[in-house]
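Handing you a structure now.
A single protein chain has been removed from this complex, and every other one stays in its place.
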Amino acid sequence: MKNKNIILLIISILSLIFMILNISINFFYVFAFLLISITAFYGFSGENEVWYHKSAHIMVSSLLGIFTMAYELLGILFSLISSELSNIKPNIYVIIFGIISIVIFIEELNYLKKIEQEAKRKKSL
Amino acid sequence: MIIPLTDLFLGQKGKIISIDLKEEDKNRLIAMGFIPGKEIELAHISPFGDPLVFKVGDKKIVLRLSEAENIFVEVEYKIESLFESDLGKHQIISVCGGHHFKEEMRNLGIREGKIVTILGRNGHKTLIEVEGKKYAIGKGRAQKIFCKKVAQE
């Protein structure tokens, strides 16, 4: 993706909002969203010469989002096993954020692959 | 310019020139890939600034400052904060800090790629000239602005 700052901003703000929404629900998710938000936030810092710095922060924060969703889905799966259907209350926020994360992650991965292709082409020229 | 490994900037690359350690440690480092003449990059900094991780080829190796400061590399330029730099012309490499701080600096004309001239020091303040205007920058701020020296014409 081209405009990395906007993506980072979206991730950090969205995760902060979801963190607040989760405060009364589940402390683990509060920690998760806080971590995601901080990860995205550090993406803004420029104290380095690493060219993939911003991409790295985008990818890891979205990966964390995906992991958190996987955790939630596992939980649902396991309570299916113990057959407490009525007790299942999926955490919508985690799932919404997880889906957004997947989209962002794939987009960013494709972008990096494109750069790689270009670099290869340049090299072979 | 030859500097010790500890003066590299995160992500900056240099060429290994010499390893001034005990023969034994030196041999071990060489066998681990710290071969003079090879390119080396500062890859990670730990939470307390010590140790550091360096990347040589595809290898990443952890070194403490006490060893790293005795290994010397050749770099095209050294990156320092505005606060530590010598007087003269410098090119801004990066401005660190919050969005607000960056915005403020941009308004002064301090942003990546720009040339600033350090005119002098006044206590903890650094006097600089950007785009013909002069400013005095406090220590805390100057330490968040990184630049490299530009050769004088």
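Note that the chains take the letters A and B in the order they are written out, and that residue 1 is the start of every chain.
Just so it is clear, a residue touches a chain if its C-beta (ideal position, glycine included) is under 8 Å from a C-beta of that chain, and two chains touch if they have at least 3 such contacts.
What we mean here is this: contacts and distances are computed from a predicted model.
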| item | value |
| --- | --- |
| Undepicted complex member, UniProt protein name, chosen from "Ferrous iron transport protein B", "ABC transporter substrate-binding protein", "Alpha-D-ribose 1-methylphosphonate 5-phosphate C-P lyase" or "V-type ATP synthase beta chain" | "Ferrous iron transport protein B" |
| Displayed partners of the chain not shown (whole complex) | A, B |
| Residue numbers in subunit A that touch the chain omitted from display | 27-28, 31-32, 35, 38-39, 42, 50, 52-53, 55-57, 59-60, 63-64, 67, 71, 74-75, 78-79, 81-82, 109, 112, 115-116, 119-120, 123 |
| Contact footprint on subunit B, counting only the chain that is left out | 21, 23-25, 27-33, 35-37, 43-51, 53, 57-64, 66-67 |
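Keep in mind that, in the parts below, only the chains that are shown with their structure count from here on.
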| item | value |
| --- | --- |
| Centroid spacing, where centroids are CA-atom means, of subunit A and subunit B in whole angstrom | 31 |
| For the subunit B and subunit A complex, residues of the former touching the latter | 9-12, 79, 93-99, 112, 146 |
| Complex contact set, residues of subunit A against subunit B | 44-51, 53 |
